[in-house]
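Here's the structure we're looking at; comments come further down.
A single protein chain has been removed from this complex, and every other one stays in its place.
Chains here go by letter, A and B, matching the order in which they are written, and residues are numbered from 1 within each.
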Amino acid sequence: MSKPIVATTSLAGCFGCHMSILDIDERILDLIELVEFNKSPIDDIKEFTKMCDIGLIEGGCCNSENIHVLKDFRKNCKILVSLGECAIMGGLPALRNGIPIKECLEEAYLNGPSVRENKKRIIPNDDELPMLLDKVYPCHEIVKIDYYLPGCPPSAELIWNALVALVTGDEMKLPYEVVKFD
Amino acid sequence: MSTLIKFKIDGVECMAETGAYVVEAAVENGIFIPTLCNIKGVKPRGSCRVCTVLVNGRPMSACTTPVASGMEVENNIAELNDIRKAIIEALFVEGNHFCPSCEKSGNCELQALAYRFQMMVPRFPFDFPVRDIDASNPKIIKDHNRCILCKRCIRAIKTEDGKSVFAFKKRGRQLEINVDPDLGELFTDELAAKAAEICPVGAILLREKGYEIPIGQRKFDKEPIGSDIEKK
Partner (left out) sequence: MATNVQNIIEKYNKDKTRLMDILIDVQSEYGYIPKEAIGQIANNLDISHVDVEQTLSFYHFFSEKPTGKYAIYLNDSVVANMMGRQKVKETFEKEAGIKFGEVSPDGQIGLFDTACIGMNDQEPAALINGRVFTNLTPFRVKEIIRDIKGGTVVEDMFTAAYGDGENRNELIKSTVQNNIRKKGPILDDDYTPGIVIWKKLPEMTPEQVIDEVKKSHIRGRGGAGFPTGLKWEFCRKTKGDKKYIFCNADEGEPGTFKDRVILTERPKLLFEGMVIAGYAVGATEGIVYVRHEYTYLKNYLENLLQGARDRNLLGKDIGGIKGFDFDIRIQFGAGAYVCGEESALIESAEGKRGEPRDRPPFPVEKGYLDKPTVVNNVETLCSVVKILLNGPEWYLKFGTKDSAGSKLLSISGDCKYPGVYEVEWGFAVTDILEMVGTDIEDVQAVQVGGPSGSLIGKDEFARTLCFSDLATGGSLIIIGKQRDILNDIVLNFTDFFIDESCGSCSTCRNITHLMKVKLEKILDARGVENDINDLVEWGKILKVSRCGLGQTAGNPILTSIKNFRYLYEEKIQKDKEYDSGFDLAESVKDSCEAVGRIPNLN
């Protein structure tokens, strides 16, 4: 029997959740026995090469590229999991949600204290760049998400328990100590 | 002289003093009814509705309803627990609750209830309202993003001559907590500390303080809210 296939991505996140995946320590060897990785920064596969069983999404959606990737994941994964606070509720990137996007851009490129060399006062607008969304969206406000693993980052224990449960079909154990929002 | 009366919670025989509120009476009998806006020693207000129980079949807030002899209270039932969870979820999407960056995380009662009810994600869409942080007061910071309008500060914090320091302003979705510009200036350290202490979330913070207790040692890191009552 072939191994279940896992894909992962980091959208508007900090890669902290991916670090937490790696934080399962030596069990990573068991994990590799248990599953095969497809599109993921872990193995640097850039595009889906086959249908996957589980997609782990870190980060919410702050731009059009995030939307594109997330929809691609929905299309290519049977189960999608929102991994961490940013995927679940926008997280720290969503702190900008109360500020009009124009103000954000002007602060970042024109008026902010860290702006040095922008004499032509340009806000990047190349067509190749992703377009910013009006706010940062939690993933389930874009596509259907099947499971949620909270935390900033979710603890390695929680990720491990959840992955094993999803792969083996066992009941997901969520001990009180591991499910936290911070 | 007080008299003891008998009543039932989820079929369990309980005893309480006449006039005690259902929530308190439950605690005396080792039963936890989740609460959020309620605080010990201050007149209850029944505004969060988290403590809703069925009293003889009718929904009532347990913090404001006095026990009566022969009363049948339903508390830990699926129907009510789902409503409570929904109420908590609605509070999460109403404000801007960024737990990872909040000073109160781990000691926050809203978060603790979300843990207890295993909220993985709110069922409602996030509102991301635009709200202010008021840092004009010399002793406290009022972060309206995190305020859940439970009225605890309004009810518990008064000046020596009984005047309000905090009060509601506006109504409905525009409702907010207003700090008296004059009386707020006169905050003693003690009163400021009390205000920060009774705030169930991180909406009232003491200036120049934060993250004092390391992760792992905070109030709700290890055990769910209400465990102390249930262990009795």
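Everything below uses one rule, namely that a residue touches a chain if its C-beta (ideal position, glycine included) is under 8 Å from a C-beta of that chain, and two chains touch if they have at least 3 such contacts.
These figures come from a predicted structure and were not determined experimentally.
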Option from A:11, A:54 or A:142 whose C-beta touches the chain left out: A:142
Residue touching the undisplayed chain, where the options are B:120, B:135 or B:175: B:175
Contacts of chain B with the absent chain, listed as residue ranges: 44-49, 52, 59, 61, 64-66, 83, 86-87, 90-91, 93-94, 123-125, 148-149, 151, 163-175, 178-183
Touching residues (missing chain, whole complex) on chain A: 64, 67, 100-102, 105-106, 123-125, 127, 131-135, 137, 140-144
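In the analysis below, only the chains that are shown with their structure count from here on.
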Distance from the mean Cα position of chain B to that of chain A, given in whole angstrom: 33
List of chain A residues in touch with chain B within their complex: 82, 85, 88-92, 94-95, 97-98, 135, 138, 140-141, 145, 147-150, 152, 174, 176-177, 179-182
Touching residues on chain B, where the partner in the complex is chain A: 92, 96-102, 105-106, 111, 114-115, 118, 120-122, 125-126, 128-131, 215, 221-224
